[in-house]
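Mind looking over this structure? Questions follow.
Every protein chain except one is present and positioned as in the full complex.
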Amino acid sequence: MTYLLRHGLLVGPDAVRVADVLVREGRIAEVGDTLDAPAGATVIDVEGCWVGPGFVDLHSHLREPGREAAENIESGARAGAVGGYCALVAMPNTEPALDNVALVSYVLDKGARTPLDVAVAGAITQGREGRHLAPLAEMAALGVRLFTDDGTGVQDPSLMRRALDYARPLGVRLAQHCEDEALAARGSMNEGVLSSRLGLVGRPALAEELMVMRDIELVRLTGAAMHFLHLSTARSLALVSAARRDGLDVTCEVTPHHLTLDETACAGFDAHFKVHPPLRGADDVSALRRSLRDGLFDAVATDHAPHAPELKDRAFDEAPAGMLGLEHAGALTYEALGSEQCDPVTFFAVLSRGPARVAQLRASDRRVRHSAHGGALVAGEDANLTVFDPRSEWTARRDQLQSRARNTPYDGRPLRGRVTTTIAKGQLVVHEGKLQ
Amino acid sequence: MDAHASSTTRRDSFVPRSLLLSDDDVRRAVRRMAHEVVERVRDIESLVVLGLQTGGVAFADLLADVLADITSREVLRGTLDVSFYRDDVGQRPFVNSAASSVPVDLSDRLVLLVDDVLFTGRTIRSALNALGDFGRPRAVQLAVMVDRGHRELPIRPDYVGKNLPTSLSEEIIATVQGVWIGTRSEA
Partner (left out) sequence: MITSIRGRNLLTLDELTSGAILEVLDTAELFVEVNQRTIKKVPALKGRVVASLFFEESTRTRLSFETAAKRLSADVLSLAVASSSVKKGESLRDTIATIDALGIDAVVMRHQSSGAAHQVSGYVPHVRVINAGDGLHQHPTQGLLDAFTVRQVLAERVHAKGSETGQDLFRGLHVLIVGDVRHSRVARSDIAAYSALGAEVRVAAPGTLLPACLDGWPLSVVEDFDEALEWADVVGVLRLQRERGTGSFVPSLSEFTETYGLTVERARRLRPSTIIMHPGPMNRGVEIDSAVADLPSAVIERQVSNGVPIRMAALYLSVTGTPEETTL
């Protein structure tokens, strides 16, 4: 198929310019001021829109295998596509956990049948139980580049050290869900004056920060590479930034919800606002936003966590944690970056180029049939492209989601900016905001 | 804020147009009713005068005072609140309740209910229901300062201070200080 994206604002790694993009046979064929449409090409007018490398999500819970009532790989990919994603990293906290080659292959095969690239993060420990190392080398040989026990962090520091020592020579990165479970135990929202008033057991910020501190020191000790998942406090980020200044190979992400919601959302006891780490105070939210603008985060990652509706209709402390993210992440990131003040280079840095680098998806990988992501938008690259219209005004609706689940916390929220076109692996997957 | 100050009573929005009875007129009317009561009721000892909260209480007190004066006997008196017995709860503005204070078991007593204004009759119906919870009176009679008509139930007063034909848009305020006719403001 041949597509000509006409008159968009091309967002490169450092600069923007208005140009046309011609996509042919899965690649960017040509970029230029005014290109002639070849015979049979579909011409898409994207004037006033931003054209950048397709979004990459470092953090998608696709729930397959085990909890397909909430989501499966195919529905998760659809949700991702309308959200502008061309690649998703599937998290391993499925049932059973993705802790061996057979299960990883299963997800990769299913993912290959979707229009997107689905990469896999393998579990660090067997069954994500935090006791014995999973076969990291075998999974790495299959192309797995990220490992995590996400859902919980690896609690045992000695085991975490061993995992880092083992991972270093494999050239893979371990990703940590930072929460000390002993401190966060049974908590269901941010610990503070509000949780105390509401009678909800709190998860203190320190539970997160303590593990960030610990793991930074373990990285210093082992020299391995580490990614910090969904940081939610200003202090966590300061710790990671300092470690980076020390020359440690540490990367980090923030979620759209930690950038756009604060703990006061929990005051109505609606479990749609329950998530781990919890929504924090307004001070943390504004600090995270500032840091995002300053380029301190490598990625915005959704932590897309589908749950069956009946589970979110339970009492707050009994409901599972997590919220949907893929379909609104673009608009929410735009908001977090200051809406009209949003810099398109930063926007695509955190939604595409940064996460592609962390997940090692910058180059194509034939073993796992992945194309290249987060490119510079030059001729010859794999065509993974997202068109974002910053002028679009719309409203998030729970009943208008591609995900199988309904647990978005944004139902009824007015949004600015919307993905209008997604071209994944050279195919037009989303056109005028709709799945093709 | 004080709870009572925040309530909407009907009196709050009353706009008086003219004074129909002065305080002297009211006293004369009550005195006349007292004489009628004495004529009809043989055994004053069994009488219990119950003022309906809140407008009937002052009239009941005045009537009982006059009765005691005429007969030189103590007259048992009390108050009755019918808020919890109304059949139109939730359909009308919320009226603050006041306490019932019934001095004796009403069984075999002659109960004289006293209210300020008789209108639809629904308050009296509620009062008759309420009385049942305090015993089984031998008989119940009704005295009202003003009967303004527009009955919605088959209820008739035994003693009337003043019959006042009114239109539905008019409001009557009857106190021991006087009786006024006016309208209710929309404010």
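Letters are used for the chains, namely A and B, taken in the order the chains are written, and counting of residues starts over at 1 for each.
We adopt the following convention: a contact is a pair of C-beta atoms (placed from the backbone, for glycine too) under 8 Å apart; a residue touches a chain by one contact, two chains touch by 3 or more.
The structure displayed is predicted, hence computed values, not measured ones.
Engineer: Just name the one of A:290, A:314 or A:397 that touches the chain not displayed here.
Structural biologist: In the complete complex, the chain left out is touched by residue A:314.
Engineer: Of the listed residues A:106, A:269 or A:394, which contacts the missing chain in the full complex?
Structural biologist: Once the missing chain is taken into account, the touching residue is A:269.
Engineer: Determine which one of A:43, A:141, A:193 or A:435 touches the chain that has been left out.
Structural biologist: Of these options, the touching residue for the absent chain is A:193.
Engineer: Touching the hidden chain in the complete assembly: which of B:59, B:119 or B:134 does that?
Structural biologist: Final answer for the missing-chain contact: B:134.
Engineer: Could I get the residues of chain A that touch the absent chain, sorted low to high?
Structural biologist: 191-193, 195-202, 204, 268-271, 310-311, 313-318
Engineer: Could you please point out the chain B residues that touch the chain left off the display?
Structural biologist: 1-3, 5-6, 81, 83-86, 89-90, 93-94, 96-101, 105, 129-130, 132-135
Definition applied: only the chains that are shown with their structure count from here on.
Engineer: Distance-wise, how many Å sit between the C-alpha centres of chain A and chain B, to the nearest whole number?
Structural biologist: One centre to the other, that is 74 Å.
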